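Here is the structure we will look at, set down as structure tokens.
Omission of a single protein chain aside, the complex is shown with its protein chains in their original locations.
Chain naming follows the written order as A and B, and within any one chain the residues start at number 1.
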Amino acid sequence: MEQRDAPSKEILRDFYREMLLIRRFEEKVEELFRAGDLPGFLHVAIGQEAVAVGVCRALEEHDVIASTHRAHGHTLAKGTPPEAVMAELFGKQEGCSRGYGGSMHLYDVERGNLGANAVVGGGLPAIVGAALAFKFRGESRVAVAFFGDGATNIGTFHESLNLAQLWQVPALFVCENNRWAESTPASQQLTIEDLTQRAAAYGMESVRVYGQDVEGVYREAVRAVERVREGCPVFFLCDTYRLHGHYIGDPQVYRSKEDIEDARDNHDPLELARPQLELSDDELDQMDSEIADIVERAVEFARNGTDPDPEDALRNVYA
Amino acid sequence: MPELSYREAVRDALSRAMRRDDDVFIIGEDIAEMGGSMGVTMGMLDEFGPERVRNAPISEMAIVGAGIGAAMQGMRPVVEVMYEDFLTLAMEQIVNQAAKHRSMSGGQVKVPLTVRTQGGAGWSPGAQHAQQVEAWFVHVPGLKVVFPSTPTDVRGLLWSAIYDDNPVVFFEHRTLYGIKEDVPEELEPIPIGQARVHREGEDVTVVATGRLVHEAVAAAKDAEEDGVSVEIVDPRTLQPLDEDTIVESVKKTNRCVVAHEAVARMGFGAEVAAVVQEKAFDYLDAPIERVGAKFAPIPFAPVMEEYVVPHAGDVLEAIRRTVARDGA
Partner (left out) sequence: MANEVKLPRLGQGMEAGTIVKWLKSEGETVEKGEPLYELDTEKVTQEVEADFSGVLLKIAIEEGEVPVGQTIAVIGDQGETVEVGGDDGAPQSAEKPARAPKRDAERELGRAASIEEQVTEVKAPKREDGRVKASPLARRIARERGIELGGLSGTGPEGRIVAEDVERAATTPSTAAPAVAPAGAGAEAEVEQLSSTRRTIARRLTEAWQAPVFQLGVTADMTQTLALREQLLARQAEGSVRPTVSDILTKLCGVALVRHRELNAHFVEDELRRFPSAAVGLAVAAERGLIVPVIPSCETKSVTEIAAARADLVERARGGKLQRSDLEGGTFTISNLGMFGVERFVAVLNPPQVAILAVGSTEERPVVEDGAVVVRPTMELMLTCDHRAVDGAPAAAFLRDVKAFLEQPALAL
């Protein structure tokens, strides 16, 4: 097992590449949506790449995650190929949920992705249950729930933290505090500034990190995951920033220009990581164009995918 | 043949499954030392220990959801919700999560979860502890719903529910826990989706569930004296519904009464009536009658509760309406 506390430059570059893939993927998704190519509605993770990559890279392959409506980043970071995600957004059979789920219901069970959830907080109890199953079977696996600051207000959050702590199951609760619940700022929905207090209310251990520094996130995540694997649930709070709107097309009329600019100028995880990589401009350009290619190919793949038969709607209702 | 009460039959099914498979475990409120509010799990803590007979805090969402998560990992959890009125607290997890995982994932995921619950009026518990809510769940694609009315049925069907790979909402009835019946020595699984002709007859088919199966039996005896021969069909599984057995029966008798304790209006019985008129239209000699609770929250005072909730007399009246004549 390699030295995971201090990731090497190579590993950092790999993290950066992954974050860049997520960034370009999401930008392309926005473009496609605006052109009218994608049905439904979409929430991009632009600005929150470091949390997805930092946490997912701290996990083993057999660990499981459950995500939120803002799921593309987590899904890619957990290893689902971009073609499969893109094809799902296009509603094709080749999509990771075979066209049945769409942006907010991306599943990849083989890679430990137990599904993204459109109901805020909806996936947390099942993560407690998965962790319980690991404990029952004596498996050294970890179950990770991703959710936002808005979710810390809903019943399932409180019930799940309480139950996980009570039963001492290997669950990691990753809270991406981007300080906005759709259009509602923290000041209008949270009674406290430090959300780790919510975990403390249930006697749960917590960690708080700056979510835009992928290296920092990774190192803390490794430590937290170790703790969780020992059977102690942990609340992992990441202070992060949403660089775009809540959903594609959100004009963010509720957010001040300064707030948006501050996020874009000072808290972009890609900008922050780049100087640490020790790569030349040419090498960065090279990576950029490789990633751009990968995304283009994913779009091609998706466009040429197979539409489901309308009658497929009646399949997979029951096992 | 051993005699088991409905309550013992539930315990028997749970225990046998847990003995056979480490993957089966139960979660619920007060199910451990106390043995459950209805005494169903009495003694099971001693046999299986606190990990597998797991007391839970009052967190219906989380415990049902935990059941979902464990089921997705291949275990077969049975979660008890103390009163079916409290299913409301776990609706989001049951309806938005458990019922839909399989579809949303394109078939990658299975949720072999059983949610056991009970309800029933007649003891003045007040409106929030007396409801019958099966209609909400039969309406959700992805869920199966079972409602047995006898010890043999509840034992055989609970076993099948546990081993079904889909989420099953399993309704027991409070007033039935004490009824006793001779049951086979070995547990015989009963297939989900299969109705049972509880009593054979010629003149009218009564489709009844839960407590109303027994009320229908009483009404049938009275009707016999009027010269009306009543056939009673207990669907046992509400979703998927055994339409064939019901329709065949109505084609034979030409008359149909649907009876359940739940509110009549917009209830499960309405669906049965629709199916019968669709598939046996030309065989009906009278309009389909429905028996169910009147449209009001169930009041506390015994006289009012008695009025709202249906009994054998209501079934008998419905039977009589189907064979009524004005002249000749």
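Methods note: a residue touches a chain if its C-beta (ideal position, glycine included) is under 8 Å from a C-beta of that chain, and two chains touch if they have at least 3 such contacts.
Computed from a predicted structure; not experimentally measured.
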{"item": "Interface with the unshown chain - residue positions in chain B", "value": "254, 281-286, 321, 324-328"}
{"item": "Chain A, residues in touch with the chain not shown (by the definition above)", "value": "33-36, 40-42, 247-251, 253"}
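As a convention for this text, only the chains that are shown with their structure count from here on.
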{"item": "Averaged-CA centre spacing for the pair chain B and chain A, given as whole angstrom", "value": "41"}
{"item": "Contacting residues of chain B [partner chain A, same complex]", "value": "22, 25, 51, 54, 56-57, 59, 61-75, 77, 92-93, 96-97, 101-112, 141-142, 144, 165-166"}
{"item": "Footprint of chain B on chain A - complex, ascending", "value": "95-101, 105, 107-110, 114-115, 117, 119, 122-134, 136, 143, 155-156, 159-160, 162-163, 166-167, 315-319"}
